[in-house]
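Note that one protein chain of the assembly has been removed; the remaining protein chains are unaltered in position.
Showing chain A:
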Amino acid sequence: MEELALHILDLLENALAAGARHILITIEEDEGRDLVTIEVRDDGRGMGAEALQKAVDPFYTTRATRKVGLGLPLLQATAAQCGGDVFLESRPGQGTRVVATMQLSHPDLPPLGDMGATIAAALSREEPVELVYYHRRGQKEFKFSSTWLQLHLGEIPLNCGPVLDWVQRYINKGVAELYGGEGK
């Protein structure tokens, strides 16, 4: 995957496919420790020990449409290439937590990419999901909560074009501010 945000979208899709109602995405960029930590935590159906062990095996999948499952193996490869690792924690009925670490200054570290489009894509669905995205970079932080947005919108569904278009622009502006930019 060319962006960290695409790996994150893939993790979000896993969480949604597992029936998650709540998803917490945390990105922390720590220059002092030269570390970027990405965490996606959900309250979906989770996995048992056996499935958990096989989750990073590309020839393991629970779906019937094809025989390979590449999402986690691809993330694992990116993390390993960038001096980091992937940790999985899961229990049946209790959700899943995926943590990926990478060396912040590593030359192969993919760019963060379009987090706005990633979150908007994850929210483009009919079944409601409460999603929180928290991003810290040094002393600065940005937070987006779909629950806040839904409260603000009232009866209007999140998954209509103009709302999700606003979401992607709002998030990208917030993230750009973390990097000292003014945003688009």
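The working rule: contacts are C-beta pairs under 8 Å (C-beta built on N, C-alpha and C of every residue); 3 or more make two chains touch, one makes a residue touch a chain; residues count from 1.
In this text, contacts and distances are computed from a predicted model.
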Which of the following is the UniProt-recorded protein name of the chain this complex doesn't show: "ABC-type transport system substrate-binding protein", "NADP-reducing hydrogenase subunit HndB", "Metal ABC transporter permease" or "Glutamyl-tRNA(Gln) amidotransferase subunit A"? "NADP-reducing hydrogenase subunit HndB"
Looking beyond the chains shown, say which of A:70, A:99, A:132 or A:176 touches the absent one. A:70
Which of A:55, A:79, A:104 or A:117 touches the chain that is not shown? A:117
Which of A:78, A:96, A:146 or A:168 contacts the chain that the document leaves out: A:168
Going by the touch rule given at the top, which residues of chain A touch the chain that is not shown? 1, 6, 9-10, 13, 17, 63, 65-66, 69-71, 74, 114, 117-118, 120-121, 124-126, 149, 152-157, 159-166, 168-170, 173
